[in-house]
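Missing here: one protein chain of the complex. Every other protein chain is in place.
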Amino acid sequence: MTVRALVLTGFGINCDAETHSALSRAGAGADRVHLNDIIENPGLLDRYHIFAIPGGFSFGDDVASGKILANRLRYKLGAPLKKFIADGKLVIGICNGFQVMVKMGILPLFDGEFIQEVTLTNNDSARFENRWVNLGVTPGTRCVWLKGIESLELPVRHGEGKFIPRDDAVLKKLYTNGQVALRYCQPDGSPANGQFPANPNGAVDDIAGICDPSGRVFGLMPHPEANTFRTNHPQWTRKQIPQEGAGLQVFRNAVQYCKAT
Amino acid sequence: MKGSTLTRLGAVTPDPQLKITGRGGLVVNAPLADLKEAWQRPLRW
Partner (left out) sequence: MPAKIEVGMKRGLPDPAGQSVRGRLAEDLGIRLDDVRVIDVYTIDAGLTPEQLERVRAELFTDPIIQESVVNKSLARDYDFIIEVGFLPGVTDNVGKSSAEGIADTLDRPMKPGEAVYKSTQYALRGALKGAADRPACERIARDALANELIQRWIVKSASEMAGLDGALLLGLPIVTERSDPEVHAINLDIPDAQLAALSRDRMLALELHEMKAIQAYYKDPDVRARRSSAGLPEQPTDIELEILAQTWSEHCKHKIFNAEIKYTDETGKKRTVNSLFKTYVKATTDKVAKQVDWLVSVFHDNAGIIKFDDHWNFALKAETHNSPSALDPYGGAITGIVGVNRDVLGAGMGCRCILNTDVFCFASPFYSGKIPPRLFHPRRVLRGVHQGVKDGGNQSGIPDVNGAIVFHERFLGKPLVFCGTGGLIPAKVAGKPSEEKGACPGDLIVMTGGRIGKDGIHGATFSSEELHEGSPATAVQIGDPITQKKMADFLLEARDLGLFTCIWDDGAGGLSSSVGEMARVSGGAEVHLEKAPLKYAGLAPWEIFLSEAQERMTLSIPPDKIDEFLNLARRRAVEATVLGTFTDSGRLECFYDGRKIASLDMEFLHDGVPKMHLKAVYTPPALEEASLPDKKDLTPDLKAVLGSLNVCSKETFVRMYDHEVLGQSVLKQFQGAQNDGPGDAGVIRPVPESRRGIAIACGICPKYSDIDTYHMMACAIDEAVRNIIAVGGRLGAIAGLDNFCWPDPIQSEKTPDGEHKLAQLVRCAEALHEYCVAYGIPLISGKDSMKNDYKIGDTKISIPPTVLFTAAGIIDDVEKTVSMDVKRPGDIVYAAGAGSLSRFTPNTRRSSRPP
């Protein structure tokens, strides 16, 4: 079976090429599809097993990052996307895609309804920054995208990546459900504890990525698609780094999961 | 590199200190952290 992945494009999404390339190299049959083509024909979604919302600056991040694209998806494709998830398929949102997902409420998706429970907002530094971070996969997370991965090094490139839950109850629920997938940490794997630059944005509890209760819907601020070659790693000229960039495994996991189910 | 002139200047050391000799003595002797700070400070906004 060919696992098919839809990579969303249009309106300022700008990591579609490398997300497409990463999914292809992970073994998926991937297509870049313009948002308007899906709105015109939502049935398109039926052909795919994976729906990816790549990073970028949808609508210039005007009003708030991801907000306008989130509303468009919610109003124009809400029902088909709910069905997509209910059908046991996979969704990933990276950076701006993650911002879109939390703002339309496709994450954390506690009860299958699109309700905004968390947000991603201005970094404490009030700056867009591009830097590499260390990430720890939360033990016991249900995230199928991170299966078998304990830690990751990936770049972050955002100005609005500070994760904030609505309240403590939401945060607690995320942990209880195994939905806290990825957290910023120190190079030695110890918690970042909010310390800059290990935690690059001031995210509550160093949270860098969350998933839905099924683990199939995943959003994260760092860019796995930007670490798919050894030479993407900033230290590749200094250290022994495996030929394949660590980020590619995230996409391989998704393809494997689809194949197995 | 054929035909190029190479001049051996020194070696990389494990201790974080830059030492440069010349003019018959040690003309630069500074911890790397001090030099890095001098380099980073002016436009660290």
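To keep things simple, chains are lettered A and B as they appear, and every chain counts its residues starting from 1.
Note that contacts are C-beta pairs under 8 Å (C-beta built on N, C-alpha and C of every residue); 3 or more make two chains touch, one makes a residue touch a chain.
Every value quoted in this text rests on a predicted model; they were computed, and no experiment measured them.
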By the document's own contact criterion, which visible chains does the hidden chain reach in the full complex? A, B
One chain is left out of this view; which of A:D46, A:D62, A:D87 or A:E150 touches it in the full complex? A:D62
Sort through A:P108, A:P155 or A:P213 and give me the one touching the missing partner chain. A:P155
Looking at the whole complex, which of A:A28, A:I207, A:A226 or A:C258 touches the chain that is not displayed? A:A226
Please output the residues of chain B touching the missing chain, sorted low to high. 1, 4-14, 20, 23, 25, 27-30, 34-35, 38-45
Would you write out the residues of chain A that touch the absent chain, in ascending order? 9-12, 14-15, 17-18, 21-22, 25, 34, 36-37, 40, 55-57, 59-64, 67-68, 71-72, 75-76, 103, 116-119, 121-132, 155, 157, 164-166, 223, 225-226, 228-232, 234-235, 237-238
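FYI, only the chains that are shown with their structure count from here on.
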Just give me the whole-number Å value for how far the CA centre of chain A lies from that of chain B. 43
